[in-house]
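In this view, the complex is presented without one of its protein chains, the others remaining in place.
Chains here go by letter, A and B, matching the order in which they are written, and residues are numbered from 1 within each.
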Amino acid sequence: MPIGWLWRALPVALLTFLLAGCNLADEQSVFAPVGPVAQEQLGLFMWTWYLSIPVMLLVGGVLVYVIVRYRRRRGDDSIPGQTHGNVLLEVVWTTIPVIIVILVAVPTVRSIFQLQTFTEAGEGDVAVTVTGYQWWWKFEYPQYGITTANELHVPVGARIVLDLQSADVLHAFWAPRLGGKVDLIPHQDNQLWLQADEPGVYHGQCAELCLGAHAYMRFRIVVEEQDEFEQWVQSFQEPVVQTVSSDQRVSQGRTLFAQKGCIGCHSLDNYAEGVSYGQPGFPELTNFGLRHTVGAGVLDATLENVAQWIMDPQTVKPGNYMPTLWAEDDPNREEEATAIAAYLLSLGADQASDRAQTVAMGGN
Amino acid sequence: MASSTTAPQATLFMRPTQRTGLASWLTTVDHKKLGILYILSSFVFLGMASVEAFIMRLQLMRPDQQLVSPDTFNQLFTMHGLTMVFLAIMPMGIGFANYFVPLMIGARDLAFPRLNAFGYWVYSLGGLMIYSSFFLGGAPDMGWTGYAPLTSLSANPGMGVDFYAFGLFISGIGTTVTAMNLIVTIVNMRAPGMTFMRMPVFVWMMIITSFMIIFAFPPLTIAFVQIITDRTFGTLFYVPAAGALPILWQHLFWIFGHPEVYIIILPAFGMISEMVPTFSRKPLFGYPVMVLASILIAFMGFAVWTHHMFTTGLGPVVNTAFSLTSFIIGIPTGVKIFNWLGTLWGGNIRFTTSLLYAIAFIITFTLGGITGIMVAMPTFDAQVHDTYFVVAHFHYVMGGGALLTFLGAVYYWFPKFTGKMLDERLGKVGWAFIVLGFHTIFFPQHLAGLMGMPRRIQTYPAGIGLELWNFMSTFGTFIMGIGLIIFLINVIQGFRSGKPAGNDPWDARTLEWATSSPPPYYNFATQPVVNSLDAFWAYKHPETLNVEPIDPRTAGREYDAGGIHIPGQSWWPLLASVMIIVGSYGLIYDNWILAIISGFAFIFTIFAWAFEGVGGHHVHPELQGGAA
Partner (left out) sequence: MSSAADVAAHTHPLTQDQPGLPGSRGAITAHGWRSTRLPDVKLLMWVFLASDCMMFGALIGTYLAYHNRSLVPPYPIDVFDIPLTTVSSFVLLVSSFLMVLALHSLRIDDIPRFRLWTFGVALFGSIFLGFQVYEFVHFVNAGLSIHHSLFGTTFFILTGTHGIHVAVGVLWLLGFLVQSYVRPTSSKDAVYLEIAGLYWHFVDIVWIVIFTVVYLVEFV
C-alpha cells in the first residue's frame, strides 16, 4: 500500500485546504495584510510556497515510486547492481536547487532594499519613537510633541516611520497585519516603516523574550482617517485632566487616584510642563477613556476590566510591576478600584463617540 | 615491548583494572563503554527535556491558562532548549561516533582514551550541574540563547544564569576535546588501505563535524566567559549602562550557533548514509559528491550566522549577503536528498524500522529545508522570526532530522551494542506513533506562527485564531509520547530478552560488522586491512564490486606483531572533571576558598594524569570462530 504517498500528500493537501477553507485571516495573522509591507512579505511567502509544491511532489513522488517499485519481494535475496553514481544525474540535481535558489533570491533581494533601506520621515509621514519597557510600550510623536502608551494611533495610508529604542532589555515590535518585526535593542537606533491602508484596530505584540510578563506585552495600532487622527492628536496636546463630572464615583476616583499614589508614576496630561506628577518611565494615561485596552493589550478597557486590573494586576498580568494597592480582605477594595476605573475612563470621554466609531470599523 | 605492561608506578592510586562493576565504568577509557555512557546519558537528558516540553504543551493547550507561572514557563523552555541542543542531541551523535568511528576505521580505540573519558565526564557532570539549579533557587530562564542583557545581574539576579554559563562552558570543553580526539583518531588510525575516500560516510561526517566543533565552540566559550566574569567579577561586557552592545552577544553566540545546527545534523546525515545503502543493498549514490557537499556545508555554515539576526537592524546590505549565503547552503543539502533517493533507486529495499526512520527523515528534513529557505528571506523572516513558524522549522530540522535518525540508528546498531535484536514489529508501531505524533505536534506550529503567535510566550489570548493549532500540537505530544514509551519498552526488552543477533544481521557494508557483537574490548583480533570502499561488503560479495577479495578481519596479522595495546584505566579523568565542577559551584556561590582549593586540586589531577602515563598492556587474541 502506498503509505508514503499519503504521507507526502497529507501536509500538502492539508495546508492547501487550510489556506483556502479555514479562516486564517485573523486579528494577528500574516495572512491578512492591510498595508504594502505586510503585502510584500506575504507575497514572498506565497511565491516560495508555490515553488515548494513541485519540489515536494518531486521528492515525494520519487520516494513513493522507489518504495513501491524497489521494495524487496518475499524470498528475493538478489544483490542489485552496485551503481556508485551518475555524473549526468548528479549535475542535473545540483542544477535544480540552484535554479530554485535563484528564483527565490531575486525577489528577496529586491524586497530587502525596498523595505529595509534606512529612511528619514518626510513630508506626510508620521514619525514615532517607540520605546520598549518591561512590559509595555511608549509611543512618542516628535512631530506633535505628544506621548502615549500601548496604543499607537496613525492616519490611514500614511507611511509610519518608527524609531525603535529599548529602556531595559531586548524587545521586538511586531504588528503582523502591517508588517514584520524589528528588535528594540539598548543603545542601538533601529528603524522600521509600516503603512496601513484600511482603518481599523490591529493587534501587535512583543516578539523577543523579555522575561516576566513577556506574553502580555501587547499593543494595538489604531488606524484612523486623517481628520480623526488630527483630532486625536489635538486631544493629547490639550488634555483635560480635571473632568467636571456630576458622577459621584468619578470624583471619588479622581481623589483616590492621587491618594493611592497612582500619580507617583502615571501622567494624565502628557507630561505637560509644570505638572509634578507622573514619570516618563511609566505608561501615561492621558485621555484613557479613548483606549481600547488596559494592561498593554491584555484586557478590553471596560469598566469592569479596568477595575479588575487596578485591583489585582498580578492576577491579570503575572509578573508586571504594578503594585497591589489593597489588601485582599480590604472591604473597600472593589469599590475604590471601580471608582478609579470610572475616573480614568471618563478622561477624554468627550471623544467617546469617535471611539465607538473606530471600534465599529476595526471590529473584525 | 609487550612488557610495557606497567609495573605499578609511583602513582597516588593504584591503576584501576576492574573489568566489571561500577568502578569499571567510572575508570573506563574504552571508547565502546564511553560511547554507551554518552548515548545513555543523552537519552536520559532527552527524557528530561521531553517532560519539560510536555508541561509546556499542557500550559499552551488552551488560551489564557495558568497551569504554570510565567517564571516557571521561562525556566522550562530554557532548559528544554539547552538540554536538547547541548545535552541530548549533540552528545547522541558524539556517542555514536565514540562507539563506531574506531570500529568503522578498524582501530582499537580513540587516539587519546583518557582524554575521551574526560570529555564524557565533563559533559555529563556539567549537564547535571545545570539541572541541579532546579533545586537551588531556580533554573535559567532567559532562553537557551541567553540574549544579553537578559543575562546581566541587573536584569536577572537569580542564580540560574550562573548555572547556565558555567554548565555549558564546562560541557563545551568536553565536546571540544572529544572533537579534537576524533580528528586525530580519524586522521591517524585508519586501517591500512583505508584512504580518505574509502572511509565510511559516517566517519567523514564525524571528522567534518569535529572540525566544525573545534572552530565553533571557542567563540561560545568566550561568550560564556564574558557572562561569567560579568556576573562574578563585575566586568562590563554586557552592561548597557557602560556603553556595551547587547548585539555582540548575538554575534558570538550565532558564530557558534549556526555551525552547531550542522554539528547536530551532519552525524545524522552520516547515519542515514549508512542505513540507506545497507537496506537497499547498494553503495551510497554519489559518495564523492556527498563528501564534497558536506565539506561545503561546513564551510558555508560559518558564513550564515546573521540569518538568526535578520530582525536586529543590521541593514539591507548585511541582510542581503547573509540571505544569499543561506540560500547557497541549501544547494548541497538538496543534493544530499537526491543522492539518498538515488541510493534507494534500483535497490532491493528491506523495510526495517531503521529504514522507516530514514524515510521519515528524508520527508521531514525536506519540509524543514523548505521552511529553511523561507526564513532565509529577511523580509519574510521579519514576519516569522521569533514565532512558532521558526519553532516548527527548527524542530523539523533538529527533531525530525537528527532525532528521528538517532532513533533509527539505535535500531540499526543495537545488535552491535548488545548482540541482541530489537523487536521489529514493536519498533514499527513505535515508529508510526512517533512520526505521526511528531507531525501532529509541529506541523500546526507553522500555522500558529503565521497566525501571529510569538515563541516563548507563556500564554496567548483567546479569539485570535490560535486555539486550534495549539490544541492539535498538544494533542500530538500524547501520540509522540506513546511512541517514545514504546521505543523505551522495546529497548529494555531487547536488553533483557532480545533474539541473538549474530555478527552481521543486516548484511551490512562497513567494518564494525566484521567483528563480533558486542565487540571484544580489543575490537578486532587482528588489524583489519581494507582495499575498497564498503570494505566488509567487498569481502562478502567481491564480485559485485570487482575487487580482490581480502578478509579485513585476518589480512593484517603482520601489523599486530607486538600484540594489541590496551590502554590502562584511570581515575584521573573523572577526578579532574569533578574538581572542575566543585570549583564551579565555589565560584557560583562566591565561595573563594572552595574555588581555589579545587583549582589546585584540578592542577594536581592533571599532573597526576600526565605522570601516570598511558600504561596498559598488550594482548594477543586468537582469532575466534570462522566467518560471517
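The rule is simple: a residue touches a chain if its C-beta (ideal position, glycine included) is under 8 Å from a C-beta of that chain, and two chains touch if they have at least 3 such contacts.
All of these numbers come straight from a predicted model, not from anything done at the bench.
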Requested in this report: Over the full complex, note down every shown chain the hidden chain is touching.
Outcome: B
**Report entry** Contacting the left-out chain in the complete assembly, out of B:Leu153, B:Val225, B:Ala303 or B:Met472
**Finding:** B:Val225
Report task. Among B:Ile130, B:Ala165, B:Met180 or B:Leu266, single out the residue that touches the unshown chain. Result -> B:Met180
Requested in this report: Could you tell which one of B:Val51, B:Leu67, B:Leu128 or B:Ile214 touches the chain left off the display?
Outcome: B:Ile214
Report summary line: Touch with the missing chain holds, among B:Ile227, B:Ile264, B:Ala501 or B:Val530, for B:Val530
Query - Among B:Ile170, B:Val201 or B:Ala244, residue touching the chain not depicted - result: B:Ala244
Requested in this report: Please give every residue of chain B in contact with the chain that is not shown.
Outcome: 1, 3-4, 6, 9, 107-108, 111-112, 176, 180-181, 183-184, 187-195, 214-219, 221-223, 225-226, 229, 233-237, 242-245, 248, 251-252, 255, 527, 529-531, 556, 558-562, 564-565, 607, 610-615
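Basically, only the chains that are shown with their structure count from here on.
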Report summary line: Distance between the CA centroids of chain A and chain B (whole Å) is 37
Query - Footprint of chain B on chain A - complex, ascending - result: 4, 7-8, 11, 14, 18, 23-24, 26-31, 38, 40-42, 44-45, 48-49, 52, 55-56, 59-60, 62-63, 66-67, 70-72, 76-86, 89-90, 93-94, 96-98, 100-101, 104-105, 108-109, 111-113, 115-118, 164, 168-170, 172, 174, 176, 179-183, 185-191, 203, 205-215, 218, 298, 318-319
Query - chain A partner contacts - residues on chain B that touch it in the complex - result: 66, 69-71, 74, 141-143, 147, 149-150, 155-156, 240, 243-247, 280-283, 285-289, 311-313, 315-316, 319-320, 323-324, 327-328, 330-331, 333-335, 337-339, 341-342, 344-351, 359, 362-363, 366-367, 370, 373-374, 377-387, 439, 443, 447, 450-461, 463-465, 541, 544-545
